[in-house]
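One protein chain is absent from this view; the other protein chains keep their places.
Labels run A, B and C following the written order; every chain starts at residue 1.
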Amino acid sequence: MPYTTAVIGGSGFTGAELAELLLRHRSLRLTHLSSDAQAGEPVATVLPRLRTDLVFCRHDQVAGVEAAFLCLPSGSAAPIAVRLLSEGTRVVDLSPDFRLSADDYQRWYGRHPFPEMLPGVYGLTELHREEVAAAQLVANPGCYPTAALLALDPLCGLGLQEVLIDAKSGASGAGKTPSEKTHFCTVDEDLLAYGIGGHRHYPEIAAGIGINGGDPSLLFQPHVVPLQRGILETIYVRLAETPSSGELRGIYRRVYAEEPFVEICDGPPRLRDVTHTNRCRIFATVDERSGVVLLVVAIDNLLKGAAGQALQNMNLMLGLPEQEGLL
Amino acid sequence: MPYTTAVIGGSGFTGAELAELLLRHRSLRLTHLSSDAQAGEPVATVLPRLRTDLVFCRHDQVAGVEAAFLCLPSGSAAPIAVRLLSEGTRVVDLSPDFRLSADDYQRWYGRHPFPEMLPGVYGLTELHREEVAAAQLVANPGCYPTAALLALDPLCGLGLQEVLIDAKSGASGAGKTPSEKTHFCTVDEDLLAYGIGGHRHYPEIAAGIGINGGDPSLLFQPHVVPLQRGILETIYVRLAETPSSGELRGIYRRVYAEEPFVEICDGPPRLRDVTHTNRCRIFATVDERSGVVLLVVAIDNLLKGAAGQALQNMNLMLGLPEQEGLL
Amino acid sequence: MPYTTAVIGGSGFTGAELAELLLRHRSLRLTHLSSDAQAGEPVATVLPRLRTDLVFCRHDQVAGVEAAFLCLPSGSAAPIAVRLLSEGTRVVDLSPDFRLSADDYQRWYGRHPFPEMLPGVYGLTELHREEVAAAQLVANPGCYPTAALLALDPLCGLGLQEVLIDAKSGASGAGKTPSEKTHFCTVDEDLLAYGIGGHRHYPEIAAGIGINGGDPSLLFQPHVVPLQRGILETIYVRLAETPSSGELRGIYRRVYAEEPFVEICDGPPRLRDVTHTNRCRIFATVDERSGVVLLVVAIDNLLKGAAGQALQNMNLMLGLPEQEGLL
Partner (left out) sequence: MPYTTAVIGGSGFTGAELAELLLRHRSLRLTHLSSDAQAGEPVATVLPRLRTDLVFCRHDQVAGVEAAFLCLPSGSAAPIAVRLLSEGTRVVDLSPDFRLSADDYQRWYGRHPFPEMLPGVYGLTELHREEVAAAQLVANPGCYPTAALLALDPLCGLGLQEVLIDAKSGASGAGKTPSEKTHFCTVDEDLLAYGIGGHRHYPEIAAGIGINGGDPSLLFQPHVVPLQRGILETIYVRLAETPSSGELRGIYRRVYAEEPFVEICDGPPRLRDVTHTNRCRIFATVDERSGVVLLVVAIDNLLKGAAGQALQNMNLMLGLPEQEGLL
């Protein structure tokens, strides 16, 4: 018997991606897709890729499901998560509502309605598999932090001194809401550095690499590039003691040897090798001249960076095979 | 002494393009750039390509200029045009307000405030040069009709029986207002046929080829393609008597022999050969198997399809060299 | 026990797509991927999306398989097909080698080594399902004809008089071989009408709609658009007797009511609703003014237009569920 499953906030990019994954999943059955704006409309009319007879419902009509994914803006997810948890639903929240410590949340987003619940279980699956498996609520990581932390984690024991993350994301990362910055004629044939002075994914990355009183130094600089899906991050790291490129590659291969979704490459990964999959590909080397450790990491921001990892987490939470329904 | 010149509606794609042309023009001096939404802001802040100290003014602050270009939505241009004409200003209106007959305007757009002024002088320069030169007000043609009519005009004497226009336009044709349909993730890697059942440029084309009681038959089908600027139209024509490909090419070469902005090609034109210019490139041939005359025509929708042709017309209206300030 | 399966010509776009489908298929096991140019190289090195330990072999090393897909240029496939058939292998040939009559092949491609085998079973699955199921060799249709014939077939009984196909294809249609015409800077932000005077897919379409002595008149005009995958065809048809739009929609819905991969839409289909699937979406309407039947049809050229339909055919040939391994 498949688990009854809801996607709450089903009209954005991530919700639609999740719904598409769930409609093909053997052990999860999509029973609710909610969108307050589109309640009452057949899902297949709005999203013709989805072959389903479901009709969009309102968020507050979702009840009694065994599994739920929240694809809502920050602030909107927490109250709904709390209601669903009280009904015994397992919840993966794709918003930032449970990712940070209470202090960080306050600083970057403002007042949280349930600060005592912070931080939630951080669902970067490869790094927190056991906690995820035991959790009833999982905070699904942001797209940029997913790539950054998978790439940086193997270095955390080697004395991080300085971390510079130059991140490039496709336009789906900005969400589906139309604005001048997502207009085709703005994005196409252009490049933009944004979030100067601080992007909201900064504290997630900082917490993940254990920044303590400004040490190591971290700079995270995102850019928009003219493509739809995918994140490539080029990361420049200074370590207390720098291994050789060979040793470095060896470390990465050992750490991720058993991981079904993490691949260590012999050269810089391309987006095309990860898009439409839940995979993360990482290249690690040492720049001889400068002594800088150079990492290049690629994921599909809508899958490993959102819907895919959410499903990976839910599979674990329900005791299903972790790879079920994922490529 | 250069002529004082205003661009009214300077914050959209066409207005910005015109302003860029005018800032390089020897005989026209841009003195006003108006935008009710951005009045008071320095132009160079909003449009960094424009090196100017001008500050956006409100539309109603434009007065006393010798030349004005109206880049406004349908309905908004006519009253301003009338005011400026009364001040002796020469006006090129890039909106549809003066392009159609009173009947057509009523059918496609609704009530016109000055139906007795319709139709205005239709500024498809190559076809109406003398009227344009003598006019105080010129209705600048739509982008699709410009390409279509330059391609079709040489055939009008040969007994048009059926005209099918398959038009492909870049996303700038939809204007700068953000919406789901202009979102990068909507346009990129996609194609869309739109305007099923009737696009507002239909009556302009129909009038241009002299449709009378449904004869010849005309179908105009536009598409959005994932690029910024340029229109390519593939036009399929049945004639009463079909010439050979050689004769056809000869006709086009003769008709446009003296035209500075129209080029007849030996093969299908590419957008890249016309973008950022005021040129129109046309290829004409006969498909041997079907007897259909096949035309392929390319323009830059923002230049020959809008700002460039507007300047070409204004040059004529002011007695300046027609090519001044245009490539 | 899954069937042993080879992809011959595995280094192009179509071969890689097929291999990716086969690696996920329950009843077909990819045992050989051949490429004379890359023989000896691990497949996963060349195509990192493919998780397999296979090593590219030479074409002549493929033997003893139960199923084979030929992804080779015209002329190269036929001899290999003949060899495999003699070993009892079921073959889907994605080249044009068995699609046409002997006369048409001679006219468009030149001498065929086995003219007596022409035409092969034409694997446009929806139109020839029973022959495909019974065949040992199937000629997989071209990408443009697949879209065109699925859209046109329901009209064939209504007296086709004139058919104009304006086809737009992404750049993967041109294949993987680098040339000036596939350079990024050639394709990006440009549009090109090509194949003036006759594209090799013409005779396939002509045969499919039963052209006889030039009647009905057919013109097929392809274009390259700046995107990777997908074909959109806008088709203009004159019928002896034109139904209403409602009747027309009804006809299409009836004809394709049971088809798992054909969808009839209420508005023009978008590429995004078919890419990465084996689906074909069709919109049919009547243009009131001109009386022209307007069809818009969309497929993924690499799937329903190539690898997907090939697998759909092989599923049938092996008695497997037609949808197995396809979205």
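In this section, contacts are C-beta pairs under 8 Å (C-beta built on N, C-alpha and C of every residue); 3 or more make two chains touch, one makes a residue touch a chain.
This is a predicted model, so every value here is computed, not measured.
J.: Out of C:43, C:57 or C:171, which touches the unshown chain?
T.: Final answer for the missing-chain contact: C:171.
J.: Write down which of B:17, B:189 or B:287 is the residue touching the left-out chain.
T.: Among B:17, B:189 or B:287, only B:189 touches the chain that is not shown.
J.: Return the single residue from A:27, A:74, A:221 or A:242 that touches the missing chain.
T.: A:221
J.: Touching the absent chain in the whole complex: find that residue among C:1, C:185 or C:240.
T.: Hidden-chain contact among the options goes to C:185.
J.: Considering the whole complex, not just the chains shown, which residues of chain B touch the missing one?
T.: Output for chain B: 24, 48-49, 189, 263, 265, 269-270, 272-273, 276-277, 281, 327.
J.: Which residue numbers on chain A touch the omitted chain?
T.: 162, 164, 166, 168, 170, 188-194, 196-198, 202, 214, 217-219, 221, 223, 225-230, 232, 234, 236, 267-268, 270-272, 275, 283, 285, 287-292, 294, 296, 298
J.: What does the interface between chain C and the hidden chain look like in terms of residue numbers?
T.: Those residues of chain C that touch the unshown chain are 13, 171-172, 176, 178-180, 182-189, 226-228.
FYI, only the chains that are shown with their structure count from here on.
J.: For which chain is the distance between its Cα centroid and the global protein Cα centroid smallest?
T.: C
J.: What whole-Å value do you get for the distance between chain A and chain C if each is reduced to the mean of its CA atoms?
T.: Taking the mean C-alpha position of each chain, the two centres sit 37 Å apart.
J.: Can you list the chain A residues in contact with two or more other chains?
T.: Where chain A meets two or more other chains at a single residue, that happens at 189.
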